[in-house]
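Worksheet for the structure shown next.
Note that one protein chain is taken out, while the other chains of the complex remain in position.
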Amino acid sequence: MSDVVQVTAEVIATRRAGAYHHLTFVAPGVAERARPGQFVALSVGGSSSAHLLRRCFSIHRVSPSGTYGGTVDLVISSVGPGSDWLSTLRAHDTTSMVGPLGRPFPLPKEAVATVLVGGGYGSAPLCWLAETLRERGCRVDVVLGAATESRLFGVGQARRAADSVTVTTDDGSAGHKGWVSDVLPALVAAHGAAVVYACGPMGMLRAVTDVAGATGAVAQVAVEESMACGVGVCMTCVMPVTGNDGVTRMVRSCVEGPVFRGDRVRWDAFDGGGCRVPEDALGASAMRAH
Amino acid sequence: MSDVVQVTAEVIATRRAGAYHHLTFVAPGVAERARPGQFVALSVGGSSSAHLLRRCFSIHRVSPSGTYGGTVDLVISSVGPGSDWLSTLRAHDTTSMVGPLGRPFPLPKEAVATVLVGGGYGSAPLCWLAETLRERGCRVDVVLGAATESRLFGVGQARRAADSVTVTTDDGSAGHKGWVSDVLPALVAAHGAAVVYACGPMGMLRAVTDVAGATGAVAQVAVEESMACGVGVCMTCVMPVTGNDGVTRMVRSCVEGPVFRGDRVRWDAFDGGGCRVPEDALGASAMRAH
Amino acid sequence: MSQTAGAVAVDLSTDLGGIRLPNPVMTASGCAANGKELHRFFDVAALGAFVTKTVMLEPRSGRGTPRMAETPSGMLNSIGLQGPGIRAFCEQDLPWLKARGARVLVSIAGGTAGEFADVAAHLRSSDAWDAVVGVEVNISCPNVANRGQVFACDPAASAEVMNLVRERLPRDTPVIAKLSPDVTDIVAIASAVLGAGATGVTMINTLLGVVIDTDRLRPQLGGLTGGLSGPAVRAVAVRAVWQVRAAMLAGQVATAPIIGVGGIASGRDALELVAAGASAVQVGTITFHDPSAPLRVREELAALLRAKGFARFTDVVGIAHERL
Partner (left out) sequence: MSQTAGAVAVDLSTDLGGIRLPNPVMTASGCAANGKELHRFFDVAALGAFVTKTVMLEPRSGRGTPRMAETPSGMLNSIGLQGPGIRAFCEQDLPWLKARGARVLVSIAGGTAGEFADVAAHLRSSDAWDAVVGVEVNISCPNVANRGQVFACDPAASAEVMNLVRERLPRDTPVIAKLSPDVTDIVAIASAVLGAGATGVTMINTLLGVVIDTDRLRPQLGGLTGGLSGPAVRAVAVRAVWQVRAAMLAGQVATAPIIGVGGIASGRDALELVAAGASAVQVGTITFHDPSAPLRVREELAALLRAKGFARFTDVVGIAHERL
């Protein structure tokens, strides 16, 4: 009963960060338990809300003890009614928070070289991860990409936390014009990275997995599936992942993820907006019967 | 198209008034059009609201021109999710307002004596009415009743606006212990009142109608039926009222009311929480067929 | 983006079984009274059609109160078809709408199939008949002969009503059957009414519901049961439209216009019903929240179509069936 809590979280600071809203919540209990790569689920819309489902956000960073008790920082991109509502919160407004949720980024046992790749707000959890890795003696090179400069997040923080930071934008408004996958192979090779951590859109995660695979590095990718509950009870957030036994299962990304080994994800099953069940997945044949 | 407007109303002041919340809204267009006895319909719950229906509130007073443009004052008793939400609004919060709605209190052509009776927040529209009547040379005696002192509203304002103010409370915490109908007959008789205006719970309106009838005064009562739209399109707010032709019809209290002549209301049809269709009402027989 | 510009650029016109409407947005029966009240907020002639409150033969008082209960993102109502009766309707309401230049889709009902036909016949003989662009037959009302089961729950009873109404109206008058979602197989009902002369179908009427007043521990509505409507039921409306349109595309049911209604609060919502197969849409309960809603939905829909690059509304009707 102790790895997750459900609390009323109070906003104590809000600020713009490029295209994003950076919010700090007092969330007693969440901060103390959280590790990089985990996320929280927030209710949205207030007490009269027509929105039943929680919205999930990666934990940007935590400070377990502060003037107000433990705080949790989130980076929110306003894309629809739930994230819009969150981005209009002011100091002292409250909402319900459940967390920390999901499995964190697994940390290497040895002091190996690592590369961290963030796409858009996907960089939110990476600074904290970088700090944690450096504390363990790992080398950390960071690549941050986005469509355009305003959609980059955390470049300054990354520069303080990492050994190097490379920026890419699709439109060339900052850093290299192009994709993170353009600059990634050289970086992975340069220091013989053993692990590539990534967080961002599915297409990027797949590309990162390919690059890592080509050099023998392990890819650890944090996915972002549509989630109704965030706590493992609804089965909406599934994706096909191959287990140690070689069997592909539709696993819940909220409890078995959001971090998966990239080479275990069945990228072939994803298309446009969704994901098919691979024919060889466990239980796929029963679906064909009825 | 010009007697009613739909505007985004901004809260500019809030204060407690006993058990009630007194809110001032900037509502361009509403203030200029309103007359005592009319009401407004507010949407509640914000942009993500699960509450579709507007909540109706009597206009306490208006100031057609001010620093911010016309303002509308409302007195809100927090009794459920909609009124709760309104009572937590802070300065600069906004909500949609439709108004002014309904028919105002009809004003006497001559400078006659009048008595104004308010129950609970039902006194909200009465001060403005008192001022309007006094401007026309009418004598105005006011009776304000409530369950207990904190549920009285506007006693101070009434003292400034009226010739006399009598207070009653069920528990005797202020004024006479008892009901407004205990003190009303003497007041009506004292100055030979021609009109008794009343706003408050149904039971009180019926009692006021009886008292007025006994002395030959006309009762003008503002009712409070449950309203889904407030603008006359849903047919939920009906009550049986007898017309000039002697025929009882289920009329919409939002457009043909909220002010009715008390002796036209079919009080016999009301019970506990609702109102039956009287057997002799127009169209009642068609309901019995199917 | 100017919504007015959008409204100009996109051809919003649609076809209602031979009658061309300038745009596909209507009021929903019982959610707009008979026009006067909403005309204070917008010009009723700006709509594709104005759908009137269901009228029966005689004046009806409707049910006692309370007649409504708010529900999450919806409401329950039991009005009981309060109305003036068809004669007063033809003398007062219809001429008023005609004078405003409104196109009127008149909603009618009866307690027996014969009463439906009588109401249609009275309507046909009205002086203001030329304002009528069609008749919506509200078969979601109780059938006196069948222990009060609603007509729309029974294919045979529904077909009988449509046959009799059809006989009383000119061949070129669209006669639209309004269906209830409270059935096991809505395609079977659609098939029955279209086979009996209906020009098209409107879907959906309200869902049967009950709300208990937990203070008094008794049903909240005076009429016990009521009809559930509002955004809460939109997914059911989209499903009904989807199923009937799919059956038309599969050749199981004759192709005919569908009017979509249920939970529309915005142009985006309207587009859901249109993409599922509706050639026109009605805006109901949300009008209680926003009296300008029907016109706003028209403007939002036009802006949305323009933003997506569609030149004609009709290009989007049923489009989701092509993108499976």
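Each chain gets a letter, A, B and C, in the order it is written, and its residues are counted from 1.
In this section, contacts are C-beta pairs under 8 Å (C-beta built on N, C-alpha and C of every residue); 3 or more make two chains touch, one makes a residue touch a chain.
Only a predicted model underlies this, so the values are computations on that prediction, with no experimental measurement involved.
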Contact set of the excluded chain (shown chains only): A, B, C
Touch criterion as defined above, residue of C:224, C:250 or C:311 at the omitted chain: C:224
Identified contact with the non-displayed chain, of A:131, A:163, A:225 or A:263: A:225
Touching residues on chain A - with respect to the absent chain: 1, 3-4, 6, 43, 50-54, 96, 98, 225-226, 228-229, 231-236, 238-239, 249-250, 255, 269, 272-277, 281-287, 289-290
Residue ranges of chain C at the interface with the undisplayed chain: 69, 71-74, 76, 153, 182-185, 207-212, 214, 216-219, 224-226, 228, 230-236, 238-239, 242, 263, 268, 271-272, 275-276, 304, 308, 316, 319-320, 323-324
Positions on chain B contacted by the hidden chain, ascending: 50
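To be clear about the criterion, only the chains that are shown with their structure count from here on.
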Chain contact topology (line, ring, star, complete or other): complete
From chain A, the most remote chain by mean C-alpha position: B
Inter-chain centre distance, chain A versus chain C - centres from mean C-alpha coordinates, in Å: 46
Distance from the mean Cα position of chain B to that of chain A, given in whole angstrom: 55
Chain A residues counted as touching two or more neighbouring chains: 50
Residue list for chain C, restricted to those that touch at least two other chains: 72-73, 231
